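Excluded from the complex is one protein chain; the other protein chains are retained at their positions.
Here the chain labels run A and B in written order, and each chain numbers its own residues starting at 1.
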Amino acid sequence: MRRTVSADAIRLAIPALSLAILLGAVFWLQPRAMSYIGLNLLFNLAVPIALATIAQMLIMSVNDLDLAMGTFVSFVACVTATFLSEEPFFGVLILAGAVAVYAMLGVVIHLRNLPSIVVSLGMSFVWAGLAVLLLPAPGGQAPEWVRTVMTMKPPVAPMAIVASVVIAVVAHFIVMRSSLGVLIRGVGGNQRSVERAGWSVLAARAAAYALAGVFAVLAGISLVGLTTSADANIALRYTLLSIAGVILGGGEFIGGRISPIGAVIGALTLTLAGSFLSFLRISPDWQIGAQGAILIIVLALRLLLNRLENRDKRR
Amino acid sequence: MRMVDRISRAPWIWSWFAAFLVWFATIMVTGGASTLGLSQAALTFAAFSIIVGIGQMFVITLGPGNIDLSVPATMTLAGTVALKLMDVDNAMILPGLITAILIGIAVGITNYALIKALRIPPIIATLSMSFIVQSAAIWTNRGLRIKPPSFLADFTTSTTLGVPNVSLVALVISVIAWFLLEKTIYGRWISAIGQSTPAARMAGIPVDGIRFITYVFCAVLASLAGYLLACFSGGAALNMGTEYLLMSIAVVVLGGTAVAGGDSNVPGIWGASLFMFLVVSMLNTYGLGAGFRLIMTGLIIISVIMLAGGRQPGAR
Partner (left out) sequence: MPKAIIDVADVKVSFGAVKALDGVSLAIMPGECVGLVGHNGAGKSTIVSVINGGLSPHQGTILGEGELIARFGINAARARGVRCVFQELSLCPNLTVLENTRILHRHLGGLGWRKRAKQVIERSLDTMFPGHGIASDRIVGDLSIAERQMVEIAMAFSDGGIPPRLIILDEPTSSLDASLAEQMLAHVLRFVASGGSVILISHILHEIITTASRIVVMKDGRIVAERPAEAWTENGLVEAMGSVVKGEAHRRAIRDLAEAPVVVEQIGHGIPFRAKRGEIVGLAGLAGHGQTDMLMKLHASSGADWLPRRDPAVTFVAGDRRLNGVFELWSILKNFSVASLGDLASRGVVNADAEVQRAGEWKQRIEIRTPNMANRMLSLSGGNQQKVLFARALATRAPVVLMDDPMRGVDVGTKQEVYEIIRQEAAHGRTFVWYSTEMEEVCLCDRVYVFREGAIVAELAGDAVTEENILASSFTGVAA
């Protein structure tokens, strides 16, 4: 009994610990960040990244990988900044269609037993192309309501943090508590056993992809709410950020072992890493590199803790 | 008949066929006026994706999950550092080349060290590495655009007997790659690892050593491509590698190499690289913009993988 608690706890403890340490370091370097406005600035871009990370996590829960996350979020951003604000009806229709395309990708990948990496690679060209067609040059306008939601100033904690908590809770409920979530993770863990119980693995995978599509759409919309305008390359980094976020949050590439709360924490950590590095006055040249280094350090830390855990188990 | 049968079953034939079709469609529009120019341009631009693609192909042959995402960053860093070192001096060409290759070796070693030491999937290891390499490139570049030595600039942009020099370099590398894959123990071993790593290990193959060499090989080819590309385009730019990330994977897949690993295909890389360039120029000739070009590229990749996915793996 005790052992399971610690196994689960460790899975969540590492991301939480990394976030806490990073936050502590930021406050130490820049005490003024320890305020409502400071936190808001630090975590400003966390919401879209967290949503994209949850989307990627859903795909990873069925042992696939989505290399088109960045271009898809960019595409959604372009749709939001153009259609959704000018002709909301068409805008919604397009976004619903995009989610349907995601579900279809799940179906095709399952039926033809295709490598998701390559299919999503192909899709990334398609989304990028569509985004360029919509907005050949940066521009567009965020719909008023999106802007309002994203710039709300709730009491006690800034919007970015409140929204992250909401995202984590909702995702946790869908993925960890609901029957559908169990089914999706079951496919990732042991597809044959799910099949033998008489479920349609095809439907489960399609549902995982569709859900991922929904979260990615939300990521695109919220991103435009923060930036007010869009361009075709606005979120290209999100492919890598989302994968890194899931891994930082204790998720694994295969086996359906994922944690939505961890994923959101991972996304927050990545967001914070950017701010931390600028506070450190690291030359902007090395900012990206330092992000890579942080990723490596956290993974090394995780390996170390896993080893310790395994040693305990063997005793 | 048997010959026809054999050829139609070779996975590389389709990419060649498609490349030819697009080539033909393009020159028909221009009334044949641009035949030579188009062919030379295709060979030149394809050469870079061929060199990078071959490296990526070796890595992908290692089996599911093996992929090198640090290719673009390595290209940029190698190009930047080499041009800076050579500093327009023809005498420094060789040291520049050696430096570029050393950078490739270093990146490759670190890539595999991360994969092995941290036991993380190659996709994350090479990704983290690419962040660091990219930063190193930004740091060395500092927005300066140093011209390549005149001899190299001439060499990479001119032709020999009508054939672009860079495509000759790509040809030499391709022949070496083909020989490695088809004739040597090393080629057998990477194919075995790609089909089943546990089986390869139990058959006594030094799996770690072979994977290590392959990641280094891929990084070296990327750095070589970066060196040539920087000289060809008259200086290194920070975004010069960007398009080669997806391109290197796309040409491998389109060329008929099994995405699941174990089966690689050198001629297919040529067909696919030529095809990728020719599609772009065809769409340009038809007056279609970047958006359509990207969409077409994506749809082509997806259709190819859907067709290939249903095919039985060929007998080898």
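We adopt the following convention: a contact is a pair of C-beta atoms (placed from the backbone, for glycine too) under 8 Å apart; a residue touches a chain by one contact, two chains touch by 3 or more.
A quick note: this is a predicted structure, and the numbers were derived from the prediction, not measured.
Interface note: of B:Gly31, B:Gly162 or B:Gly204, the residue touching the hidden chain in the full complex is B:Gly204.
Only one of the listed residues, A:Val194, A:Ala208 or A:Leu223, touches the absent chain: A:Val194. By the touch rule set out above, chain B reaches the unshown chain at residues 183-186, 188-189, 191-192, 195-196, 198-209, 212, 258, 262-263, 313-316. Residues 1, 3-4, 7-8, 177, 179, 182-183, 185-186, 188-190, 192-199, 255-257 of chain A touch the missing chain (whole complex, contact as defined above).
The rule is short, and it goes like this: only the chains that are shown with their structure count from here on.
With centres set at the average Cα position, the gap from chain A to chain B is 30 Å.
For chain B in complex with chain A, the touching residues are 64-65, 67, 114, 117-121, 123-124, 127-136, 138-139, 142, 246, 249-250, 253, 259-260, 289-302, 305-306, 309-310.
Residues 65, 108, 112-115, 117-119, 121-133, 136, 240, 243-244, 247, 253, 283, 285-293, 295-296, 299-300, 303 of chain A are the ones that touch chain B when the two sit in their complex.
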